[in-house]
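Missing here: one protein chain of the complex. Every other protein chain is in place.
As written, the chains take the letters A, B and C, and residue 1 is the first residue of each chain.
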Amino acid sequence: MTLMHEMIRTHPEHSASQDLADAIQLISECAQVCTMCADSCLGEPDVANLVACIRLDLDCASICRTTSEIVARQTQTPRSLVRAQLQACIEACSMCAEECEMHAEHMGHCRVCAETCRRCEQACRDLLSSLS
Amino acid sequence: MTLMHEMIRTHPEHSASQDLADAIQLISECAQVCTMCADSCLGEPDVANLVACIRLDLDCASICRTTSEIVARQTQTPRSLVRAQLQACIEACSMCAEECEMHAEHMGHCRVCAETCRRCEQACRDLLSSLS
Amino acid sequence: MTLMHEMIRTHPEHSASQDLADAIQLISECAQVCTMCADSCLGEPDVANLVACIRLDLDCASICRTTSEIVARQTQTPRSLVRAQLQACIEACSMCAEECEMHAEHMGHCRVCAETCRRCEQACRDLLSSLS
Partner (left out) sequence: MTLMHEMIRTHPEHSASQDLADAIQLISECAQVCTMCADSCLGEPDVANLVACIRLDLDCASICRTTSEIVARQTQTPRSLVRAQLQACIEACSMCAEECEMHAEHMGHCRVCAETCRRCEQACRDLLSSLS
């Protein structure tokens, strides 16, 4: 059992599921992966051609971080706020994945980041459906 | 001239306006005000009746913080991502204001927080229009 | 191989180790666990007696989040800045663990949070030694 599962399982309102725990974990890891991809791009000799990628990595990292926090809360959930933040996260992950995919062949960090953003995008879409 | 104006004015792409600097300042202060309202609610003798307010304050603080960061960036702006995050911020500010308005008569921090969220909501709506 | 390992392995400067990847993962999960413990405390009928715990959870979450971001960056590392932030993280995890341990018998979320904070505190101490 992961830490996220244990935390969801011990919440006083008991409403949460394993799918939710997995989604929280993935969104939170995606924030971290985007942070690290921005930093790796910054360390590349070709940094001048990676400006758009760094910009999107930083935006996506910040949006995933906030989304992971908001989705993790189970007390008095404000559903329309959660939905709006999930939509922003879907847009951010989709745009960041699209940009990183263009560099995936040459840079491993962009390949891993693109894959993680695509999985995170899907997890957010699934969460959004379950909230509607 | 505020710090935000100076920073916008010295950006290498020069495209930004005073309205934008004012919006960045307001969204950033709204994040801080929501953080402080959650903390003040936590310090009230009647904390058990303020759970929904604390939850919304925390969500709105986190969303405003991320929005202020993303809106402040002017390099290679990903417009649809910015729009989606502004929409999440509008929803968060609107819900947080609505909740705080119910306590505004009795608690000064909820009154100031409700007013700030309403102004921030409007600033985000104006930015959203200017990006469309 | 975890995502953190893949990202560390694909960094252009190659200097990072598996221990670092594990530490980044743990500090990042600790941020999430503290966020969820604050929310769980807020959902408890006895919230009025958990105010100090919520406050420390929120501070520790925010400090772990920033620490996980800073430790993850490997480009042009500013060592004395990283050291100072690790020391703040050690202090936050230690205080949060101490508080949560007092409620661990009655509340599962405080038990898991206390254990995670203790492991995170140790990971930060190990990282700090490796940077000296």
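To be clear about the criterion, contacts are C-beta pairs under 8 Å (C-beta built on N, C-alpha and C of every residue); 3 or more make two chains touch, one makes a residue touch a chain.
As the structure is a prediction and not an experimental result, all values here were calculated from the model.
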Touch with the omitted chain, as defined above, among C:L20, C:C34, C:L56 or C:V112: C:L56
Message: I'm checking contacts with the chain that's been left out. Which of A:C37, A:I54 or A:A123 qualifies?
response: A:I54
Field: Interface with the unshown chain - residue positions in chain A
entry: 39, 42-43, 47-48, 51, 54-55, 58
Query: In the full complex, which residues of chain B touch the absent chain?
result: 3-4, 6-13, 24-25, 28-29, 31-33, 35-37, 39-40, 42-45, 61, 65, 68-69, 72-76, 107-109, 111-113, 116
Message: By the contact criterion defined above, which parts of chain C meet the unshown chain? Give residue numbers in ascending order.
response: 51-52, 55-56, 58-60, 62-63, 65-66, 69-70, 73, 75-78, 80-81, 84-85, 87-88, 90-92, 95
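Convention: only the chains that are shown with their structure count from here on.
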- prompt: Most C-beta contact pairs, which chains?
  reply: A-C
Message: Nearest whole angstrom, what separates the Cα centre of chain B from the Cα centre of chain C?
response: 27
- request: Determine the centre-to-centre distance between chain A and chain C, using the mean Cα coordinates as centres, and give it in whole Å.
  value: 19
Task: Give me the residues of chain C that touch two or more other chains.
output: 39, 42-43
